[in-house]
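Selected chains only, in their assembly positions.
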């Protein structure tokens, strides 16, 4: 198996659900590029740099992971990295249709790059960055959803609010 | 069964689908708090006060119902009210995944408060506040979807529009 994979997402912010997929990918691929997508439509809470910083912080113990960001098409980024695989987490309650659409279009753009879906751990099958932000916005505890560094960053962000 | 339940929603505006659930909840629970959620993300058509006013108007014949609003986390509001149950309507075409996400997170925050889903009456299984507003915006009749008081309020709102 090609040893290079790309693990794309908004990561606004990174959650335990994301980390579950990143770690399992790193366990199987020799090199995993975690790519923060600068998705035009959504208004992010954290800037791209803040999101990359948090990701580097919570993955610093995983040697074969590199965090980067990319503005263009995901498929072009994967080609630049010589990656043969794109890794996507699939939650029981993930936007299955949105994933299928993206994958189907990527396949038209470049059939040689395969998208692998990995099922998120049951515990996190309902978790998303948006619901974490909703809970944090009203001072609910998010310690079960995100690492301590991210919880702290959320508290600071909403205090500046 | 604990006699106190919370029935949360945006209610922008209240529809016959909402009323179907509220009435059935009031038939089973001794006290039902209808809680207008001040949901940050959505830009409402009616202010929180207007929504509460309409709800009070259309439930005035149901003695064991109290209409309130809350800014914070739903689970915190339920605790303040000593409620053991949160009541949610489940439409054949409801955002099943969004409901599961919210319920799953609420359970992490406080396992003692149970969320009960009640199936909306077939007639209303396609009804939502957003589609009612879309029809009213273009002077379509909404009399089959909302009580007269709400229809009137919609007409006034869109005439000011």
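Per-chain residue numbering starts at 1, and chain names A and B are given in the order in which the chains are listed.
We adopt the following convention: a residue touches a chain if its C-beta (ideal position, glycine included) is under 8 Å from a C-beta of that chain, and two chains touch if they have at least 3 such contacts.
Note that this is a predicted model, so its numbers are computed, not measured.
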Message: Please state the number of copies in the whole complex; 2 are the ones shown in place.
response: 6
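FYI, only the chains that are shown with their structure count from here on.
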- request: Please report how many Å separate the Cα centroid of chain A from that of chain B, as a whole number.
  value: 34
Field: Complex contact set, residues of chain A against chain B
entry: 93, 126-128, 131, 134-135, 137-141, 144-145
- request: In the complex, go through chain B and note every residue touching chain A.
  value: 40, 71-73, 75-76, 97, 100-102, 104-105, 108-109
